[in-house]
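Once you've had a glance at the structure underneath, I'll fire off some questions.
The complex is shown incomplete by one protein chain, all other protein chains being positioned as in the whole.
So that you can tell them apart, the chains are marked A and B in the order they are listed, and the count of residues begins at 1 in each.
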Amino acid sequence: MSSAPWEVVIGMEVHVQPTTRSKMFCGCAVGRLGDPPNSNVCEICLGMPGTLPVINKAAVEACLKTALALGCEIPRHTKFDRKNYMYPDLPKGYQISQYDLPMSKNGSLELDGRRVRIRRVHLEEDTGKLIHAGDKLHKAQESFVDLNRAGTPLMEIVSEPDLRSADEARDYAVALRTLLRTIGASEAEMEKGQLRAEPNISIRRTGSEELGVKTELKNINSFRALHRAILYEVVRQTELLESGGTVLQETRGWSEAEGRTFSQRSKEFAEDYRYFPEPDLPPLEIDRAWVEELGAALPELPGARRGRLTSEYSLPAADAVLIAADRDLADLFEAAVAAGADAKQVANWIIGEVAPAGKIPTAEHLADLVKLVTSGSITRDQGREVLMESVESGRSPSDIVTEHGYAQVSDEASLLAVVEAVMEANPRAVEDYRAGKKQALGALMADLKKRAPQANPKVSSELLLRLLG
Amino acid sequence: MSKTKLTELTIKEAARLLRLRSFSAAELVTAHAEQIERLDHRVKAFLRFTPELWEKQAEEADRRIARGDLGPLVGIPMAVKDVLCVRGVETTAGSRILSGFRPPYTGTAISRLFAAGAVMLGVTNCDEFAMGSSTENSGYHPTHNPWDLDRVPGGSSGGSAAAVAAGEAMIALGTDTGGSIRQPAALCGVVGMKPTYGRVSRYGLIAFASSLDQIGPFTRSVEDTAIVLDAMAGHDPLDATSSTRPNDVLRDFDAGVKGMRLGVPREYYDVEGIEPAVKAAIDTAIKSLRDAGAEIVDVTLPHTDYGLAAYYIIAPAECSSNLARFDGVRYGFCQDGQNITESYERTRRKGFGTEVRRRVMLGTYALSSGYYDAYYLKAQKVRTLIKRDFDAAFERCDAIISATSPTVAFPIGAKTKNPLSMYLCDVLTLGGNLAGLPGISVPCGMTDEVLPVGLQVLAPQWREDVALRVARAYEVASGVKAEVAPLV
Partner (left out) sequence: MLARIGLEPGDVEFYAEQLSGILAHIDRLKELDTDAIPPTAQVVEVANTLREDVPRPGLSQAEALANAPAAVDGFFRVPSIQDEA
């Protein structure tokens, strides 16, 4: 038996809900969490007899945009197929999905310089939801079906097993999310169920070309859970194999509460889905002109943007990653710099203040603010207040500063009086400093700040130091 | 005008007399209700009736007529096959598994007919989920042929055909997947038409085989058929397989067959099992058409022999999927179990009849992994060959004529022991479904035992106008008209 170290092999299946107003095959509005059960349905998504599906154009568009952003090939012909199995959350007894002629294939996603290959991106419809009496599925006496979600569009993004760690898998999911949000294809919030990640995990001896037996994990509701679940599963599989056991090919559910995975359905006895072309939906011929139009309209993708932020603006990589992750922030950054503000300062303000606050100023206002602070007219603290007020009121920082009289005092003559007053009021601190305790300066500066908030800290501290001798 | 006469009118005649106020729409529907009361306990064409609907609709029809509405279907009594959803009306597809089901919506084709003023009498019997050629597979009871009550009316739309043949309705809607309108029309001596696949919306039609099903009318004249088809047909945004082509079904309706080439496929003419009386009636019909000026040409449909096999893979395969939704969870009959799987199995075992279960099994098998290529895919390829046969034939003729059914109506129970013998009833009609062609069956005479024979006219895709034109010309030239059966 080889004693080469174990290598983790992960492929990701991510289901994403594209942003549409109505469902995939019927005109029901896409539901919201908290809707009463079975209140957002129609005869079509309830699978009533005599009903027929009609494809939602916006869902197709979102899928094509996603495929283009992932560099996929988009075939001339694509079609839908029926995936047949009976389950209470599947009203028709089959799911309309795509089998052998999906909407796109053979793309990739860049991850820290590596390329993760994308096998395919296709469209399908979501199932309803099941609620089980009692806590655990396998103990429930009965279950309850809510079909509000049934028929919601889903894009399925399948990667090749190119990921090699829990970190990579999580980064992949995060990068995918960023991409989807950048192109406007989906909000992709895991907590809202708009992005579901299902890792397929196997392990093998490093150097082996063959793939080990894989398990598929479900019920993962956050990026953190994704990471934890993968780590757990890798350990589980490793221990199993090292003790002479075998890994079963199966679906395992992640329990956040218990911190472990447990067996759900054995994929070995997987249903035969009896795929056949959906007779109620004629095939789609994807018009080349439409595809080109969609591609041309795509905004700059995060990877390219990151690159440009570092090269054109000399931003450190860490800053570029953070800013490029949000299209609105990245647009703000570039526009503020174009309006004359210093790039690194703008980046600091965006990362430190704008992003956490969640309220976005206009580019002109941000540039204005940054200039006010860098020139020393106002202090950084004042800048924060001004920023908030600017965003709330919509007035420019310059106007606000003038109104409030916030302009920083930087001329020595005016500051002299204050500095002298501070020294007089804090004889102890003055003595301590002169005796060698340099940290006493802090107390003096604090007092000065209280007395004169507009005092330019740099100028006043230099003055103070000079007087202290 | 005596009540009996009211139930023997064609739509065209009734519409004219309604305009003339010879009688009201209310009187017209009452005459039909009385006919039903007199006869249906013997014919059993209907499963249930809709008196609240017909009263309301007849009242509205009379208001429209009073306002001068000239629509040809205003006030015309209509029966609807049990596979067509009408809001609030119990619709069961002839099956116990849907008993009590009241759809919350009305299908498009029927909505259009209601909007045109048709008055709904009730729901007609059919083979369960439209699977059958005799209506003996109904989960409720068989229907009896009005021309001989010991015989079948054909199927699967046997109830609709019988209702029109018995004078119980002026229009009846049916559906045709392998011949289920044309064959019962032939066996009951009425006119029945299957449109081109995609001509009439399937929204509201409880699906059997999605790529083959079409809704169509039964009436007692070719002109009536054209009127109903014209009102029903046309693009529906709720049916992605419905065509945007304009309706031109009435084009050249009375132009006659002079100069037209009518093809007689030898494989249909000499089909195995064709009864001598049927063959004789067809020969007479061909002569009529020749005398009316048509050129009769020999054509060949070489893959005819394989049509049945292809059909009996494709239809069951699609139906096995379409019927997966009947699980007792959201509607219909439910037989509970200890767990969901047991519930599914008990519900479906009890709720589905033998033929349905047979076809679901067959279909599941044909689609299953390892068999898909040999069965389903193969059948779809043979379907291409059959379509090409028709394309080639239509280069040599404008329309194809043949018997609709190899036999006249057979006794109830005669074919139920051997499913394959029942399937053979459709050999002359299912080609039209596989190729998506429009087809019509018109009465072309009676046998010595006074059993009806039907003449089938098949036209190229989208050429309903050709099929109707030929059928109309035949009707005029031969003088053979659909009669109401003389049941007392």
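Everything that follows uses one rule, which is that a contact is a pair of C-beta atoms (placed from the backbone, for glycine too) under 8 Å apart; a residue touches a chain by one contact, two chains touch by 3 or more.
The shown structure was predicted, so the numbers you read here are calculated from the model rather than taken from an experiment.
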Original post:
Considering the whole complex, which of B:L149, B:A277, B:I296 or B:L377 touches the chain not shown?
Top reply: B:L377
**OP:** Sort through A:G245, A:G259, A:P283 or A:G394 and give me the one touching the missing partner chain.
**Re:** A:P283
Original post:
Considering the whole complex, which of B:V89, B:V360 or B:C425 touches the chain not shown?
Top reply: B:V360
Subject >> Options B:F352, B:F394, B:F410 or B:Y474, residue touching the unrepresented chain >> reply: B:F352
Original post:
Which chain A residues would touch the chain omitted from the figure, given the whole complex?
Top reply: 20-22, 26-29, 36-43, 45-46, 54-60, 79, 86-88, 130-132, 137-138, 140-147, 263-266, 271-272, 274, 277, 279, 281-285
Original post:
Please identify, in ascending order, the residues of chain B that touch the omitted chain?
Top reply: 100-102, 104, 197-198, 211, 237, 240-244, 303, 305-306, 308-310, 312-313, 320, 324, 327-334, 336-346, 348-350, 352, 357-358, 360-365, 368, 374-375, 377-385, 387, 418-420, 423, 434-436, 461
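In this text, only the chains that are shown with their structure count from here on.
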**OP:** Would you mind pulling out the distance in Å between where the CA atoms of chain A average out and where those of chain B do?
**Re:** 56
Subject >> Touching residues on chain A, where the partner in the complex is chain B >> reply: 43, 46-55, 82, 84, 86, 88, 91-94, 143, 145, 147, 272, 274, 276, 279-282
Subject >> For the chain B and chain A complex, residues of the former touching the latter >> reply: 83-85, 91, 93, 98, 101, 103-105, 107, 202-207, 210-211, 237-241, 317-318, 320-321, 323-327, 329-331, 340, 344, 364, 367-369, 372, 376
